[in-house]
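A single protein chain has been omitted from the complex, and every remaining protein chain is retained in its original position.
Here the chain labels run A and B in written order, and each chain numbers its own residues starting at 1.
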Amino acid sequence: MDVKYKTDNKTIIALGIETSCDETSVALINANKEILAHRVASQIKDHEIYGGVVPEIAARAHLSLLPGLLDQVFKDASLTPSDVDVIAATTGPGLIGGVVVGTMAAKAMAAALGKPFVAVNHLEGHALTARLTETIEFPFVLLLVSGGHCQTMLVENVGTYKVLGSTLDDAVGECFDKVAKMLGLPYPGGPQIEKLAVNGNPKAFDFPRPMIGQKHLNFSFSGLKTSVRQAIQKLQTEHDGTLPESIVADVCASFQQTVARVLYDRIKQAFLYTAEHHPDYKQFVVAGGVAANQHIRGALQTVCAEIEFAFYAPPLSLCTDNGAMIAWAGLERFQKGLTDSLDIKPRPRWPMDQIKGISA
Amino acid sequence: MIEKTVSLSELESLASDFVRTLKQGDVVYMMGDLGAGKTTFVRAAIQSLLGYDEAVPSPTFTLVQTYDSTPLIWHYDLYRINDPEEVLELGLDEAFNQGITFIEWPQNMGNVYTPKHYRVSLETTANTERRSITITAP
Partner (left out) sequence: MILVFDASIEGFSVGVFHLNSSLIQSVTNSTPYSHTEFLVPTIQGVLSKANAQFQDLTQIVTTKGPGSFTGIRVGLATAAGLRTALNIPVMTVNTLSALAHSAMSHHIVNTSDIHAVLDTKCGEFYHQSFSCKDGKLFVETPPRSLPLKELISVIGSGTVVTDPSSKSMLENIPCVTTLLTLEGVLSASNDTASEDLQPLYVRSANINHPKRDA
């Protein structure tokens, strides 16, 4: 079907739908970087109300929440669906059941409204968020650290991402979640560990620092996770199963400190590589849920100061999954003519270097 | 049925050999504790099926990762599943019908799905570099 693109001067408005993990979120933004409406329904919070700690990952929840959120954002922004110029949704990577819900709703809206559809890679959403909240031009070095991802890349343009290094096994957020689970802390583990680490001694345990000092740019956290698990098991045996709060705090602080040291080292290597091959790249952006951890942020700010990269991080509220970043990535892609046909299939796995760019 | 104790690199070559016989509709349950080597086995298996060294991260967070191949390869990690009902959302019906499927922590799907499956059981041994492995056919 032919899609008529707007040619008048009205500010372009984009709708973004994010359903790839635990959050159902919808946003309306415009090309002036104004967030006109933004609703995030965290399924985690729904469960906290009931005192439970169930990671509700059900697509069913996306399906029951999404229609109401769509109605709500149009109400919030005093707009109607026909005011939207481009419709974007996360089509991967993520939990397939949820991705299907957001993708199909967006495709149906695009068809019914006769508006272009943009299939947004969830990671690209994180990668471009800083451009929504800050004035930052391409290129920049990006660290994406979330529950499912840990990688560095050169972001050279919309759709042009060169991966520098990735985790060979676990993602950082996942490592936080698993350590939290071993300690009997609620999900999601990251914020819990950060909170408890405040009262702990970061030098109490000497955990291994995978890959530290190595020239390549990859990450690995599986060995660290195993080592923490062994330490916790040993401590549990020593304390008849239940760990005193002070020891839990020490494990949290030592583990968090180790992760921060590893990320500091890995980013330093990435900067040294970048300085050698692209001496004019002087900006650094951190994105993803783990970027909300202040201790890790601090370590990254330190390495930026040392190697003279400008440090950017989106506000905490846009570090975790949200619809605004999908709307923004959709808008950026739309402005470059990167729209998608309605027969796109959702993808549970979608590496960033397979994203369609301008030259493709 | 295979039953032996192997080094981690032997585990990888065993995985590569094992999957060459798999076909569309086959399901492999991966049994064993955290750190037993389930992801190591699946990574080698998927790279063997693909024929190149694609990155195969643990899908703990996304619960499932797919790899483009014929048939499509589905790698599930159901560690985070607390309620078997949650697996209804993960496209397992499509995977079992159309693909080759590896599932870590299959016990977490309860009896929502009960496909015929190969069973790969891994255990750590006193020697941290070696694993005991048992593979049974459906």
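The rule is short, and it goes like this: a contact is a pair of C-beta atoms (placed from the backbone, for glycine too) under 8 Å apart; a residue touches a chain by one contact, two chains touch by 3 or more.
For clarity, every value in this text was computed on a predicted model and none was experimentally measured.
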item: Where the missing chain makes contact, among the chains that are shown; value: A, B
item: Residue among B:Gly35, B:Pro59 or B:Gly91 that touches the chain left out of view; value: B:Gly91
item: Residue among A:Ala31, A:Ala204 or A:Ile344 touching the omitted chain; value: A:Ile344
item: Footprint left on chain B by the chain that the document does not show; value: 31, 84-85, 88-89, 91, 93-94, 96-98, 107, 109-114
item: For chain A, the residues touching the chain missing from this view; value: 1, 59-60, 63-64, 66-67, 70-71, 74, 81, 97, 100-109, 111-114, 341-346
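One rule holds for everything that comes next: only the chains that are shown with their structure count from here on.
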item: Chain centre separation (chain A, chain B; CA means) in Å; value: 26
item: Complex contacts: residues of chain B adjacent to chain A; value: 34-35, 39, 55, 57-58, 60-67, 80-83, 85-86, 88-91
item: For the chain A and chain B complex, residues of the former touching the latter; value: 21, 54-60, 93-98, 146-148, 166-171, 173-174, 177-178, 187, 222, 225-226, 229, 347-349, 351
